[in-house]
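Remarks on the structure that follows.
All protein chains of the complex are present and in place, except for one that has been dropped.
Per-chain numbering from 1; labels A, B and C assigned in written order.
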Amino acid sequence: MKRCEIAPGHHWMVVSAPELARRARPGQFAQVRCGEGWWPLMRRPFSLARIDPARGQVGFLFRVVGDGTRWLGARQPGQVVDLIGPLGKGFPPLPPGTVWLVAGGVGVAALLPLAEQLGSRARAMLGARTHSLLAGRDELIQTGAVVEVATEDGSAGWRGQVTELVQARLQEERPAALVGCGPAGMLQELRLVAARYRIPCWISLEARLGCGVGACRGCAVPRSDGNGYLMVCSDGPVFAAGEVIPVEV
Amino acid sequence: MKRCEIAPGHHWMVVSAPELARRARPGQFAQVRCGEGWWPLMRRPFSLARIDPARGQVGFLFRVVGDGTRWLGARQPGQVVDLIGPLGKGFPPLPPGTVWLVAGGVGVAALLPLAEQLGSRARAMLGARTHSLLAGRDELIQTGAVVEVATEDGSAGWRGQVTELVQARLQEERPAALVGCGPAGMLQELRLVAARYRIPCWISLEARLGCGVGACRGCAVPRSDGNGYLMVCSDGPVFAAGEVIPVEV
Amino acid sequence: MRSEVDLSVKLGPLRLANPLLTASGCYGYGTEFGDLCPPGLFGAVVVKGTTPEPRSGNPPPRLAEVAGGLLNAIGLENPGLDGFLKLHLPRLRRYQVPVIVNIAGHRVEDYREMAARLDQVEGVDALEVNISCPNVRQGGMAFGVDPASTAAVVRAVRRVTTKPLLVKLTPNVADPVPIARAAVDEGADVLSMINTLVGMRIDVERRRPVLGNITGGLSGPAIRPVAVRMIWQVYRAVPAPIVGMGGVTSAEDALEFFLAGASAVALGTVLLRDPGAPVQVLDGIREYLVRHRFRSVGELVGLAHRNAGGGGT
Partner (left out) sequence: MRSEVDLSVKLGPLRLANPLLTASGCYGYGTEFGDLCPPGLFGAVVVKGTTPEPRSGNPPPRLAEVAGGLLNAIGLENPGLDGFLKLHLPRLRRYQVPVIVNIAGHRVEDYREMAARLDQVEGVDALEVNISCPNVRQGGMAFGVDPASTAAVVRAVRRVTTKPLLVKLTPNVADPVPIARAAVDEGADVLSMINTLVGMRIDVERRRPVLGNITGGLSGPAIRPVAVRMIWQVYRAVPAPIVGMGGVTSAEDALEFFLAGASAVALGTVLLRDPGAPVQVLDGIREYLVRHRFRSVGELVGLAHRNAGGGGT
């Protein structure tokens, strides 16, 4: 594996995993063992941020938030990472036309392979607290997508939330679909915007995972119809926005 | 710290610890943290195998037997070791005359500073399974002590147990005192020999330690008089041979 | 060498190809892990706790990590008995591995009804009566902390089925022996122990419990010493085979359980992290048997009691 810190606390890690690269589809994830002993106990889920069957590689973009990611961010090139994947359902076939990819923070990771796949059909909007934390922007641009950014402090692009940027652009244009990945609050906002404009919308959710395969029922998110729960790992992580209520992890 | 493997699975580690080196006396030990997380939970005790106040250093000789010592044996030069010491009572003043130091395996660690202190009064007998495991022999010789060895497979010196060697030499000579450190079985043997020949004898014991300071009462060894227990960490680790019954750890 | 050791075990009326089971709730309905951990690896598959009606389970978060363990508050999410029989059992049966259905309810009636129905179902090899689930408001663990209510549940179930009955005990009691005895007196064939300890965790930054359900069940290595102790106690006192569980992660752990008195062990939390664990555990058990010249796992069961002197609980 190779790893580098591409923004403060943000790492880009490339792992040689030919079988995984061959079978993976955009929106899927891998469960990565992040520690040696019994802490952390569970694996950590990360979106496949690059799927490169030709080179037999997959890439991850992750942010250090706790003990697991701290451990992972200290791995050295050449070390082996223990991962299980591809897991989850990935993105469904999207309607023809332009697709706006809306990312908050490291949420961009899940959208990179989709941008790659959509090529010129993709337009991306990327939000972060400040410009130095806009990890993944260059990778997005490399896919050929048109990229716009929003920063809360106004240090780059639109000043404010990325969902505000989306709303502003929706005054001018209508995409065929919206696809979002990021914090629960942002996705909640995006869902409302999409509903208001009646644009089909998919969101990729996070949860604290156990098994990652649908067996333990640990990663529940509430269904919007009040009818129980869906599992992030096996019913998602990508859901139609109307289907679920994003909850903070 | 510096460390090197001096025999298969046997490490010699030197740590800069001026305060400890100044205060330590032969027979004392330090409690070393051997791991980062919660495994192993407790510190590991190691005899001070070198006490060098001039250089502000102490040395340890340890054998890899489990997770804690495996971790310690993988430390790299320059890394910090977290240790507490000096602990325990160390050797009492010994009677004038020749003292025979009898070591089984890494038991030699506890005897090295004593040999240093005794100088030409010391004669050492060192036992191991086979000659390659006679760790500490060179260090013993450097103290100026006369050194004889015993190996169970006869690959060096006396063929058999070091206590047999002691018995053989006792046919010829009588030391003023016997001092032993090693496995419980060997110390048990040495106790009997010493009693038979009525030679004053001290043994340094091992036990599974908790606090290392006498607070938790975890490191009990039975008193020979049947009257309860003594604590290896605070009453010992050196005991008069008649006082306690060595038990296997 | 390998062919010399026998990994098959007798578990009361059941004969299993190897001593590893899945712990209920950690292996879903047997097919979720796919090739990562196929049902055929196990001596038997114990499915997720099943209730008469479908249950949607507890609000998230349902999982929280703690030192050496996991807290879960799934709340018996399951498609109900009908759902299980229709959706899951047919798929699981294809693997030709013994299937044990874990049943849970609010009332004695619930257990009886399910047992009566399952008695008729082909492809269900045994029932595990879960009187120890800490994550549901009524019933569940409440049955398992008292010998009388344990007896009531087991009696009701025993009357309506001739299938082998496992009864799953809770560790949240001062002494598991009277409860184990009550279960066996009423016809339990096998005791499964242990379910989870009730625990909780608080998020100090948000100043609120981490789990949606507030409390959850503690599993994983942290509870292993409690499991070993309870198996040890029950083995001495109650003449019934035991499936041990609670923090088994390695062959060494499994061996500890056999030596304490378990005839088989179940893997739970470890599967969530290492679906490859069963292979390693079986290899390790095999290696141990060969090294110490045992011919079967059965020879190990309860062996540590012989070397334990008089003392102890």
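Here, a contact is a pair of C-beta atoms (placed from the backbone, for glycine too) under 8 Å apart; a residue touches a chain by one contact, two chains touch by 3 or more.
Predicted, not measured: the structure shown is a model, and the values here were computed from it.
Undergrad: Which of these, C:117, C:155 or C:201, touches the one chain of the complex that we don't see?
TA: Touching the chain that is not displayed is residue C:201.
Undergrad: Among C:11, C:37, C:71 or C:266, which one is in touch with the chain left out?
TA: Answering carefully, the residue with contact to the hidden chain is C:71.
Undergrad: Using the definition of touch stated at the top, determine which of C:226, C:266, C:281 or C:297 touches the missing chain.
TA: Selected residue, touching the omitted chain: C:226.
Undergrad: Mind pulling the chain B residues that touch the left-out chain?
TA: 33, 38-43, 84, 207-222, 227-229, 234, 247, 249
Undergrad: Since one chain isn't shown, list which residues of chain C touch it in the complete complex.
TA: These residues touch the chain not displayed: 66-69, 71, 141, 145, 170, 172-175, 197-202, 204, 206-209, 212-215, 218, 220-226, 228-229, 232, 247, 252, 255-256, 259-260, 288, 303-304, 307-308, 311-313.
The rule is short, and it goes like this: only the chains that are shown with their structure count from here on.
Undergrad: Using mean Cα positions as chain centres, tell me which chain lies farthest from chain B.
TA: A
Undergrad: With centres defined as the mean C-alpha position, give me the chain B-chain C separation in Å.
TA: Chain centres of chain B and chain C, defined by C-alpha means, are spaced 47 Å apart.
Undergrad: From the mean C-alpha coordinate of chain A to that of chain B, what's the distance rounded to whole Å?
TA: Taking the mean C-alpha position of each chain, the two centres sit 57 Å apart.
Undergrad: Can you list the residues of chain A that touch 2 or more other chains?
TA: Chain A, residues with two or more chain partners: 38-39.
Undergrad: Can you list the chain C residues in contact with two or more other chains?
TA: Expected reply: 67-68.
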